[in-house]
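Every protein chain except one is present and positioned as in the full complex.
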Amino acid sequence: MEGIIGYGACIPRNRIKVEEIAKVWGADAPSYRKGLLVEEKSVPSPDQDTITMSVEATKNALKRAGINPKDIGAVYIGSESHPYAVKPSGTVLAEAIGATPEVHTSDFEFACKAGTEGMFVALGLVKAGLIKYGLAVGADTSQGAPGDALEYTAAAGAAAYIFGREKIVAEVLETYSYTTDTPDFWRREYQYYPQHGGRFTGDPAYFRHITGAAKGIMEKAGLKPSDLQYVIFHQPNGKFPFRVGEMLGFAKEQIEPGWLVNKLGNTYSGSSPLGLTATLDISKPGDLVLIVSYGSGAGSDAFILKVTERINEVRDLAPKTRELLGKKVKYLEYGTYAKFRHKIRKAE
Amino acid sequence: MREVAVVGVGMNKWGELWEKSLRQIFTEAALLALDDAGVDKIDSLYVGCMSSGLFVGQEHISSLLADYLGQAHVPAARVESACASGGLALRLGWIEVASGLSDIVLVGGVEKMTDVNGNEATYALGTAADQEYECFHGITFPGLYALIARAHMEKYGTTREQLAMVAVKNHANGSLNPLAQYPFKVSVEAVLGSVMVADPLRILDCSPITDGAAALVLCPVELAKKRKKPIVKIIGSGTATDTIALGSRREITWIESTYQAAKRAYAMAGKKPEDIDVVEVHDCFTIAEICVMEALGLVEKGKGGRAVEDGLTSLQGKIPINTSGGLKAKGHPVGATGVAQAIEIVKQLRDDAGPRQVKGARVGLTQNMGGSGGSSVVHIFERG
Partner (left out) sequence: MPTPSRYWREIPQRYRLEAGRCKNCGFIAFPPRLVCPRCQSRAFETVILADAGKIITYTIVRVPPQPFSDQAPYAVGIVELDDGVRLTGQIVDCEFDELRIGQRVKIEFRKLYQEGEAGVIYYGYKFVPG
């Protein structure tokens, strides 16, 4: 048996409201709010990046796992905003938590599903008996081009998971991955902002892969939506998770605990992983949880988890995700937001 | 150990000396000192300079300046202890004469700070702090002294106005000093209204960036007696170190290195704080003067601010401090400061300080400090 033995989150405290962004570009804020079902998004401080948030999320995961970091055999950060183009993020995390030098490290990328990719591989190594514990983090400080629709949702956050074979908090019952070559959203080298295919990012991309992975894993596990307590889908905006949930036969109540996007924005590689942390925070022993990520390009990873008794012992050992979401929040106006996100820079 | 006298002093006007290079600035001051001493050959040279390497890319200035002074092949040493470089050079020069090794020693200090821009100057000055555990975190020198100021205000009730009064007093004195960089008065309102640098310290709480040099000539008292000028002897010298990082000190508001250096100097001189008639201290920031007054034992611990407010340390007060204008008004070419402090005391004890004269001054003290108090050098002088 193997599964999650510790989980943790990190959410920056700055926010910007949809109204504030719309004001600058002369857009109609209410229709963005309604259309996206997003009210505000997180903004990283200039001293926060994928690496720093990964470290803080991991510290929370370690508090819940209660293990010696030296026993971690793999450290993976999945992101599409790694601070360096060439130099691993994972090595900084591994040093910061004291897992070095006997550890395997790799940086993962696959648009928004890089986090669950790392989880997939960390779990696999634990399951194969190659390592004792594996750490995987989904983290991003994603960027939306000024004035583009994505600017309203591109946010920052991190979720960390430690996998092992003892003191399991959520057992992994089943895994599944669904991948095709679908260019719905991309960024070429040396380009600062990504581009996307507009409405093409809907049915052929997000919906196709999430339904493909969800149906595939439920068939493999012999389960129906009503057998599961909770489901977390990737959250590019507030509406898509409910629409795909409806398409698959899930109820709103199953989706709500992990639905953070309306107050958080889309944390890209952190999106479904953070939704899972929030779900674990309120779950009970015996609950079955499905998580399906989505990364443009395109693919979805799915996991079915069974929460164990141990959730009651570890849940309060680190800050809960919705607590972090509401903690000492500071609202920025657009100028400060643009400065923080390097959309404007001081002259040299 | 022989008794040592200061037999010549020399200092040029300090400021932004665009036309003059480091070598020129030093040599001019040194020649003034040699002329004042009536000597043309020296046995040894000590020059205090914090960072000629970072400011003008020049090290090895001991040899450079000995050569430019026309003193071929003379033994020379460059001394560094951050902002206490000048004071430490004086101590080493004094040791060489007191020990009998040399008869005529020139002690000078120089800093040429305006050939780099503000950021680079700040960086160079920052090397006096802990590079890896203070500067790495974005602290600056005004920042370090601001940390001290806030702690002092919290612990002893020292006020923002009292800090400003230090600057006001020093500018009042500096306005009487033709060699000062800023020979004009300032008001408390001007200080309190000046731009904030690191809360609570404002730009008028901070000493400036300055080019300048100062030099003096030491010789045994016996030789000095042959000249007709009043004799000024060095009767006490003390120096001490402390942790370089402010956070490593047990008491942030107390300058232990100054206390220890002063204790050693007082003991050697056989003097107590009450015996001192005039003092030059290291007011790199207004709060520094307040803390130093306390560490020197001139006022009770914590009462420095009050003493300034009561006028105890003004030119007309019981213990005039920084009659030269201090670092604040006179300027702070880092390596030269310690030597210039000694020159002001020598002038006071020679009755040669003009409108800044403290009547009947017989015993004077200088306190020169490096970084946030990582090193201190104290000298006591007496008219002999």
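Going in written order, the chains are labelled A and B, and every chain counts its residues from 1.
FYI, a contact is a pair of C-beta atoms (placed from the backbone, for glycine too) under 8 Å apart; a residue touches a chain by one contact, two chains touch by 3 or more.
Model, not experiment: these values are computed from the prediction.
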Considering the whole complex, which of A:9, A:22, A:96 or A:125 touches the chain not shown? A:96
From B:31, B:98 or B:151, the answer for touching the chain not displayed is B:151
By the document's definition of touch, the residue of B:56, B:139, B:307 or B:334 touching the omitted chain is B:139
In the full complex, chain B touches the hidden chain through residues 119-120, 122-123, 126, 130, 132-140, 142-143, 146-151, 154, 195-201, 243, 245-248, 252
Spell out, residue by residue, where the missing chain touches chain A. 13, 45-49, 51-52, 55-56, 59, 83-84, 92, 95-98, 328, 345-346
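Convention: only the chains that are shown with their structure count from here on.
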How many angstrom lie between the centres of chain A and chain B, each centre taken as the mean Cα position? 59
